[in-house]
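Apart from one protein chain that is not included, each protein chain of the complex appears where it belongs.
Note that the chains are named A, B and C in the order they appear, and that numbering of residues resets to 1 at the start of each chain.
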Amino acid sequence: MNYEISLITTMAIAVMFALSLNLITGFCGQISLGHATFQGIGAYAAAMLGKAGWPFLATLPVSLVLAGLLGVIVGLASLRVRADFLAITTMGVGFLFVGIVRQQDSLGGELGISSIPDHGLGNVGFMALALLMCASVAALSVYIKRSWMGRVFNGIAEDEDTMRVLGIDVPRYKLAAFALGTALAGMSGAFYTYHLTFIGADSFGFVESITVLSMVVFGGIGSVPGVIIAAALLSVLPAWFQVIGDYKLLVYGGLLFVMMRFSPGGMAGLAARLFPTSSLPNGGKP
Amino acid sequence: MLAIELVAQGLIQGSIYALVALGLTLVYGLLRILHVAHAALFTLGGYIGVLVCNASGSLALSFLIAALVAGFGGVAMFRLAYQPLLSKPPYVALIASIGLFIASEEAFRIIFGAQGMSFTNPALQQQFVLGWGLQFKLAEILVMVSTASIIGVLAWLQARTRIGIACQATVSDPQMAQSFGISLLKVRDINFFVGSALAGFAGVWVALLNNLVEPTMGSVPSYKALAIIVLGGLSSVPGTLAAALLLGVIEAFGTIYLGDILDRNAIAFAFLIAVLMVRPQGLFARS
Amino acid sequence: MNLSTSDAPLLQVNGVTVRFGGLTAVDDVSFDVHQGDLLGLIGPNGAGKTTMMRAIIGVVQPTMGSVLLGGQSLNGLPIHKRIQRGMSLSQQLVKPLRDISIQENVALAAASDKTISPLRALLNVSTERELAIAQTELARVGIASMASQSPGIQPLGVLKRLELARALALKPRLLLLDEPLAGLNSQEARALATTIAEINLQGLTIVLIEHNLGEVMRICQRLVVLDNGKKIGDGDPREVMADPAVRAAYLGGDALGASAAQGQETLEMQGA
Partner (left out) sequence: MTVAAALALTTLPAWAQLKVGFNVPLTGFAAADGKSALEGAKLAVAQANAKGGVAGQKIELVVYDDQATPKEAVPSATKMVEKDKVVVAVSGSYSGSTRAAASIFQRGKIPYVVAYAIHPDITLAGDYMFRVSAMGEVQGRGGAKLVQNLGKKNVVIVTLKNDFGQALTAGFKDAAPKLGLNIVNEYEYVITDRQFGPLVSKIKYDNPDIIYASGYFFTAGPLVSQLRAAGVTAPIIGQEGYDSDKFIEIAGPASEGTYITTSLDRDSTAPATVAFLADYRKATNLGADMVAASSFTATSVAIEGLRKTGGKGGAALRDAIASGIYDMPIGKLEFNDLHEVKKDIQVQIVKDKAFRRHSVISDPVLLAPPTKAK
């Protein structure tokens, strides 16, 4: 059973992480190529605190707040540049994070941090907690989408200028999306740390940022069910892909390309097209 | 003089950056796509260069074929991948491009092997002693010279020939250009061809400088070139050139004097972020 | 019919100058708008009308001079702050959000008190009140029957009215209309102009940029004329249009009202 438990925990963490990016990219339309940085902040915070004797549950809120704080700072900085540049600045923040962590002996440097203490919840308990938090993030996402915040996000994603003319304080909303999304990424990072019991700077690099963005886009940008399914699938895909061994990443990259080329709305868009009656609001933007 | 040598080394690296980033700038200027898969054409150029040179013994031929193959590869990418996505939000093309890049890197690994390939008889390895303790490989000198001349020729073509002017017009106002009878498709094809050929050309240079081509050789250029076109102010050819050379020099000094604070990639992006905070439109953009 | 003119004008434009590089788009323009006015801001292509409007709403900041609303300076305020103070703008290019209905588009504007901060927006879910306001505004502009339809498939006439309803739903003290009639045929233009006049009669102060001089003359109580960035006329429509300087400006540019129905200001837009 441990294998299944481990896989489900992996999935839950990936879904949490992908949903956190979905708030920023899917709901608010801001492309981030450095989202793994915020998972990294949370992961390192949890690792350092855990090694200092904090219990796992106490590290969660700290990871959340720290990552969210950094998210606001990055968000403030990003607001200065034009929308086209945002993807690149967030990518730059990612490289800076990895570069700095690698150089800090107090953060384990190149060697990373291992022997992270046990979470003390048992494998099943840990999985249950990860699932619970994952469900909470999903519920929060659905709630946000239904609230006025979600409506404004949706408007910003489609047309910032019009939202400005409607009296919306666009920068503040973008900051709010950044703060929420990065804080939740930080929380997923704490789970990541305690799940893998080993973290290194490269675990939160550019490749991971791209991977999580792929999950969001693959599922259907902005679609909560789509992103959940995509993140759950793609996070364990490498394990299934063992069958095709050598061709794993080729297929992965190819899938990403084919999906964008033929169904840019992701799986949600595909579902909306295949079953036109089922309504997937906003998920299947043409 | 260490400083002079570091500047020279920075310019060598910067020349390579410039060749790769120029293609990206052309594509961005024309289509507003962040064309990550561009770096796959750079890798393709490197492999073709090594294969052709090892088979034929002619370096000139290998440059020519590498540039041609990469050029046509670029046009094919545009026609098959990007053209149908032009009306979609920009992230669609970006992700498609990332997917294409990952798949290409893997295809190179599966076809040519993970170990990479080398020239059996690497050319241009002769050494030039320039005095003051300066000493360079012939290839290092030629990469700077050829970059400068190619970019010079391109600038001339762009300013003086009909098709060059058409390209510029298309960048600044596609609709207007179209109404003057310029074929958008043709201009886009040409831009992709030229940009990709430059990347292929750069690939052969890097193969020569390192005597190694690997499946992953495009991964650093793929993101570094993005940083460069942003620094250069997006879609400005002179800006891109200046940003590429500047970044090369900054990295050269940075790796020596900041090496124990930040690594090379982090230095490049720290510089990028610092610049954007002061000049949000990029270093060389007209605001 | 007008509410009696109060002491302070609702909008004061004082010596506003806007320069882009070497180009002076608006050159030392001053005028007042009083409570209840329906003021037409006109001028030939490239006269600086749209730039003037953008300086009022805050898309561009004036190089010199100031804009006051209800006696308070708006200088340096971003767009959304100006809108929160009681202005709203109906744009020339109608850009509805395409994946929500017409009614929901208007409701988004009607929710301005709920969307004033992200936190408040997060804590508010109910849409009943906003949808009701939206329905009222849609009725006011005459497209109530299309409320539940998608804006993506509507003709321009409906979209223009949607844009107007969205601006009205912000409950402004001052409504700015940027070429509301552009692109409409004469019948549609006449109908929409009548709607605008009715809204003004209900007590809302309106500033209108328009090329369709026929309709402008029919509904506006006052005109401000710009040419080459300078104000060349201000006052009663008939008197202003009789002014030789104004006639010269128009004849030098477009024939009176000839191309007005099309009303393209592309050059001016690009200058901005």
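As a working rule, contacts are C-beta pairs under 8 Å (C-beta built on N, C-alpha and C of every residue); 3 or more make two chains touch, one makes a residue touch a chain.
As the structure is a computational prediction, the values presented were derived from the model and not from experiment.
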| item | value |
| --- | --- |
| Left-out chain, listing which of the shown chains it touches | A, B |
| From B:184, B:212 or B:275, residue that would touch the chain that is not displayed | B:212 |
| Hidden partner interface residues of chain A, rising order | 1-4, 6-7, 10, 102, 109-112, 114-115, 195-200, 202-203, 236, 238-240, 242-246, 248-249 |
| Positions on chain B where the hidden chain makes contact | 2, 5-6, 8-10, 12-13, 16, 106, 109, 114-116, 118, 122, 125, 127, 129, 133, 135-137, 140, 206, 209-212, 214-217, 219-220, 251-253, 255-256, 259-260, 263-265 |
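By our rule, only the chains that are shown with their structure count from here on.
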| item | value |
| --- | --- |
| Shared interface partners, meaning chains that touch chain A and chain C | none |
| Geometric centre: closest chain by C-alpha means | A |
| Chain pair whose interface holds the most contacting C-beta pairs | A-B |
| Most distant chain from chain C, judged by the mean position of its C-alpha atoms | B |
| Shared interface positions of chain B, touching two or more other chains | none |
| Chain A: positions in contact with at least two other chains | 285 |
| In the complex, chain C residues that touch chain A | 57, 78-81, 83-84, 88-89, 91, 95-100, 104, 108-109, 111-112, 114-125, 166, 170 |
| Sites on chain A touched by chain C in the complex | 143-144, 146-149, 151-152, 154-155, 158-159, 161-162, 164-170, 172-173, 175-176, 281-282, 285 |
| Residues on chain B engaged by chain A in the complex (per definition of touch) | 32, 34, 81, 84-85, 88-96, 98-107, 110, 223, 226-227, 230, 234, 260-263, 265-270, 272-273, 276-277, 280-282 |
